[in-house]
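Take this structure first; my questions come after.
What follows is chain A.
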Amino acid sequence: MSGAQTFLNRLEERVSERQAASLPEPTWIVARRQAAAARFEALGFPTRRDEAWKYTDVRRIGEGDFALARDAAFSKAAAAALTLPIEAIRLTFVDGLFSAELSDLSALPSGASVEPLSQALADNHEAVGGALGRLTGVEFSPFSALNTAFTEEGAVIRLAPGTVVELPIVLQFLSRANDAAVMSHPRVLVQAGARSQATVVEHYVGEADAANFTNVVGEILLERGAILNHYKLQEAPLGDFHIASLHVDQGRDSRFTSFNINLGGALVRNDLVSDLNAQGAEASYLGLFFAQGRQHVDNHTLVNHNAPTTFSNENYKGILGDRARGVFNGKVIVKRDSQKIEAYQSNANLLLSDRAEIDAKPELEIYADDVKCSHGTTTGQLDEKAVFALRTRGINEQTARGLLTLAFAGEVMEQVTVDAIAERVERTVAGKLPERFNLTELVDASLNEVHDTGLGEE
Partner candidate 1 sequence: MATEEMEQLVRREYTQGFVTDIESETVPPGLDESVIAFISQKKGEPEWMLEWRLDAYQQWLKMKAPSWAHLNYPPIDYQAISYFSAPKSKDDAPKSLDEVDPKLLETYEKLGIPLHERAALAGVAVDAVFDSVSVTTTFKEKLGEAGVIFCSISEAIRDYPELIKQYLGTVVPKADNYFAALNSAVFTDGSFVYVPEGVTCPMELSTYFRINAANTGQFERTLIICEKQAQVSYLEGCTAPMRDENQLHAAVVELVALEDAYIKYSTVQNWYPGDEEGRGGIYNFVTKRADCRGDRSKVSWTQVETGSAITWKYPSCVLRGKDSVGEFYSVAVTNGRQQADTGTKMIHIGEGTKSTIVSKGIAAGNSEQAYRGLVKIGPRAKGARNFTQCDSLLIGDRCGAHTFPYQEIGNSSATVEHEATTSKIGEDQLFYCRQRGISEEDAVNMIVNGFCKDVFQELPMEFAVEAEALLNVTLEGAVG
Partner candidate 2 sequence: MLEVKDLHVTVEGKEILKGLSLTVNPGEVHAIMGPNGAGKSTLSAVIAGNEGYEVTSGSITFEGQDVLEMEIEERAQAGLLLGFQYPVEIPGVKNVYLLKAALNAQRAARGEGEMPAPEFMKLVREKLAYMKMDPSFLQRAVNEGFSGGEKKRNEILQMLVLQPKLAMLDEIDSGLDIDAMKVVAEGVNSLRDSERAILMVTHYQRLLDYIEPDYVHVLVDGRIVKSGDKTLALELESRGYEWVTEESAA
């Protein structure tokens, strides 16, 4: 039995289950499910012969057998330890299933709606059907097709024009250490009306021994003047497979900022795509990935400058230790007649070990002449002059290297405006750094000091 067939069988089981339980489904979902399954069957899992998957081998996923979770049980105490300690509007999913118990929508302001996909479908499936799948279909990748075939749950966020949501909206995806590995195919849909403003956090985290497969597809539609900060904090268990694509459609003068932080997972692939469709639209991509052991993290980004006077700026940093492998593929496309474009891209990587590898491919595809585009990538080691300077201040060499590694990540992290995320990442990075750097205590102590003295409070 081929790998793809295993997944199709699982789908068939699930469909019969739903039928047996007489769970109603809108006909458009059924039709899309069938089309997507057919597409996935035709494509199969990508191989390294596909240019988009040249450096990422997904056989470990394709050859696996993942069940679908049956319930969303998760101890409250265990969840609390994983949850970001911030006041937020929060939806929690456990292995892809919605957990009302671990969710909190009490702070939701008027004009904003945040609900699980199942709920949104039950309320008014037609309102969801129009937007869901508008930005990405089954063609994007076999994983998108697979996700579409399995679509059942996820998050739907809708902001009425002019709505400003002060608190972050956190979508928390928990992965359990199950007896048998499970998979989930969540959808995230954000519709931000004109001049609305919000911060959305996708947080992937779970029990240390988990080994599940998450395959998420997100779509974000920004209307005129909408401002959205999107955080992805991926701290999945080290046994998890994580495949994600996020598609953003930007209207006039809209601003989208993505913080794509990847610290966890055994095999991780992120695709981030923005279409800048009207003048004044601006996309900023900030990314940090830190992999060690045998982790594999692949980040693909694509900015389509489809309209004149649009701007993009990208800065990704990667740190790789042990036998980890990182991939960065950033692409900027400037369409014909999209004049007055400014696009900047930068990618810097740090290799901490001789057995780590980074494959970087920054691409520019430009069909208009009145553009300012540049990209740069560097891979190297720490600045020896800086190491020396710290040592002259009495800091031992290992700690100096640790601090500089932290500072390397800091260039991206200092732009993070949600303190809890910045802090979490700083602690995690410090903790992930080789023990010889001896940073954990230093970072913990200084972060605690900030709290004790109240310096961190607004």
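Note that a contact is a pair of C-beta atoms (placed from the backbone, for glycine too) under 8 Å apart; a residue touches a chain by one contact, two chains touch by 3 or more; residues count from 1.
The candidate set was assembled so that all candidates are chains of the complex that A comes from, given by their letters.
Only a predicted model underlies this, so the values are computations on that prediction, with no experimental measurement involved.
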Legend entry - Touching chain, any copy counted, for chain A within the complex - options 1 or 2: 1
Inset, instruction - Provide the residue numbers of chain A that touch candidate 1 in the complex, in ascending order. - result: 51, 55, 336-337, 339, 349, 351-381
